[in-house]
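Every protein chain of the complex appears in place save one, which is left out.
All chains are identified by letter, namely A, B and C, in their written order; residue positions are counted from 1 within each chain.
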Amino acid sequence: MTARKDSDTLVLPNSLMGRLCAACSDEWSDYTGHAFVRGLGDGTLPEPAFRHYLAQDYLFLIHFARAYGLAVYKSNTLADMRAAAAAITGILEVEMALHVKYCAGWGLSEAAMAAVPEDPACMAYTRFVLERGMAGDILDLHTALSPCVVGYGVIGKALADDPATRRQGNPYLSWIEMYSGSDYRELVGAAVAQLDRLAVSRGGEARFVDLVQAFRAATVLESGFWQMGLNAAGR
Amino acid sequence: MTARKDSDTLVLPNSLMGRLCAACSDEWSDYTGHAFVRGLGDGTLPEPAFRHYLAQDYLFLIHFARAYGLAVYKSNTLADMRAAAAAITGILEVEMALHVKYCAGWGLSEAAMAAVPEDPACMAYTRFVLERGMAGDILDLHTALSPCVVGYGVIGKALADDPATRRQGNPYLSWIEMYSGSDYRELVGAAVAQLDRLAVSRGGEARFVDLVQAFRAATVLESGFWQMGLNAAGR
Amino acid sequence: MTARKDSDTLVLPNSLMGRLCAACSDEWSDYTGHAFVRGLGDGTLPEPAFRHYLAQDYLFLIHFARAYGLAVYKSNTLADMRAAAAAITGILEVEMALHVKYCAGWGLSEAAMAAVPEDPACMAYTRFVLERGMAGDILDLHTALSPCVVGYGVIGKALADDPATRRQGNPYLSWIEMYSGSDYRELVGAAVAQLDRLAVSRGGEARFVDLVQAFRAATVLESGFWQMGLNAAGR
Partner (left out) sequence: MTARKDSDTLVLPNSLMGRLCAACSDEWSDYTGHAFVRGLGDGTLPEPAFRHYLAQDYLFLIHFARAYGLAVYKSNTLADMRAAAAAITGILEVEMALHVKYCAGWGLSEAAMAAVPEDPACMAYTRFVLERGMAGDILDLHTALSPCVVGYGVIGKALADDPATRRQGNPYLSWIEMYSGSDYRELVGAAVAQLDRLAVSRGGEARFVDLVQAFRAATVLESGFWQMGLNAAGR
């Protein structure tokens, strides 16, 4: 009898996403189990680390929306176009407002975040995604986006499921709840399914080695995004 | 006392759009006063010409939405991103549904239109816009889009204002009403204003000669879109 | 005993190029056997048709070089980058000079050609290629380029092999000799082979339906390029 990992219910092992994670298991573990993530779980993450992360995440969202603008442009079907359009609206009209509201609770105004210089770690990940997506096709683009979109769901769920996660007095509990909640879970499911559909229509099987390379790079750069937070707090 | 042309109230002569139209007055007149347009006004346009136009316009809308996806990607400000995102949603969720409903009235189903081969004239204009927008910047993109976005408003208003336009029994009256209506008029105003803002931020004054070249090509290709309809009806 | 078509020796039927041609046999025949092409063969093509073609071909070469610039950007291997770089240099430094020299013999100066407005048919094909290549990946790009690159070789060889082709006093003989010559033949072979390599690395098998769609559109637009010449001569 084989034990089933919790994340398996979110990302089936034989999905493209599952196979990409398996092919980059070291980098994936580094990212999803990063010290920043553990600090969110036990509440020990220094607040300056989280604040730096939040401000950069605001800038990140702008480029994230641009990536879905690119996905609209790159789509081959109306269904893919509509999914990307919904993602843009979701980011620009919902996520951004939520983020701004959430950050206000941490003493960060939108004007302040918009004025912060973009951290090289934020530039590295966002520009990699946009550039990979432009140089390749829509499957390359969504592959480069997946460590973010799906990874946050995997991390959220792992923290929510972990008995060691501190709940009482953990200032990061609402973050964990957001990314383990049913809304985000649904979004992750849609992303995993879309990746599988694109793999069929765009010859993903034959391109697996290239896709792994892009996925690995994106995952490493996402770890860099966590590390950026710790660095800002002098960790 | 100088006579004021009707279109002046929609496109002020000293706006970038007004200056582009003036710089390409021959091509602009050919486009806005095309035989296809006159046939809409007096109701003499052969129905096969209009049906071919409608089916191609369905395919056009897909690439039009892609162009605004590109605009999201190319934007330098959140305001421009949000405007482009609203345009995508408007096209994919509202315009397309209206178009499909309208075409049903002309006996064209969505499935039928999606199966029609794209006419070279449709390819020529849409790919020119997308390619110019990609090779240049957001100002080049919106300049290439403007003969369509603004031109339809100018044409709609001219037909609506023209006493010679036939109203009773004109099968194309609803088309004229749509593009002369206040909703579309507002959209045109926003496009003209955005072009002026982009001209300031992206050095439009110094680039005027290049912008004229792109605008002229786009206008000629839009005339080709009208001609495509006539050709389909053997005119 | 099976008859072997002449073009089979240039494009093997089981190569990706061979399969694309077979999937679009009507459009491919229209293009490679176009009245313009037949007029080159028997020398009856009106000279104004050829002159218009030559001037547009000058403008075409510029966008053709841009397409290989895009190919350098889109390449995943150093070998592909170097092949694309060699193509750019070949176009800008060799082909263009040859073309200018050749056109001088037809009374067309480089300055005159650079001043000619680009014909919609030239815009349609070139922008389609560039846009398809940008929206898709390097395989989409080379697929969209292939009706031009390979097609000219197929046409050149067919004319050279055809006993009906007029040699004595045919003003277009040097054109036929150029595209049936061993230099161009070698270039065609390299393009066919590269397409097969890219099909392997980029999942071409699974994407065949999409590739056919792009190939068909590009082929139709290439026919439009021939037709443009005839139209200019009032045919």
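The definition used in the following text is that contacts are C-beta pairs under 8 Å (C-beta built on N, C-alpha and C of every residue); 3 or more make two chains touch, one makes a residue touch a chain.
Since we're looking at a predicted model, the values are computed, not measured.
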Contacting the left-out chain in the complete assembly, out of C:Cys24, C:Leu70 or C:Ala135: C:Leu70
Per the touch definition above, residue among C:Ala35, C:Ile88, C:Ala160 or C:Val212 touching the missing chain: C:Ile88
Which of A:Val11, A:Val72, A:Ile88 or A:Met134 contacts the chain that the document leaves out: A:Met134
Contact set of subunit B toward the excluded chain (per top definition): 73-74, 76, 134-137, 140, 200-207, 210
Interface residues of subunit A (partner: the chain not displayed): 66, 118, 120-121, 123-124, 127-128, 130-131, 134-135, 217, 220-221, 224
Contact footprint on subunit C, counting only the chain that is left out: 62, 65-75, 78, 81-82, 84-85, 88-89, 92-93, 130
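Operating definition for what follows: only the chains that are shown with their structure count from here on.
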Chain closest to the assembly centre - both centres taken as Cα means: B
Between subunit B and subunit A, distance of the C-alpha-averaged centres to the nearest whole Å: 38
Computed distance of Cα centres, subunit C from subunit B, in Å: 32
Geometric centre distance via CA averages, subunit C-subunit A, whole Å: 44
Set of subunit B residues in contact with two or more other chains: 66, 130
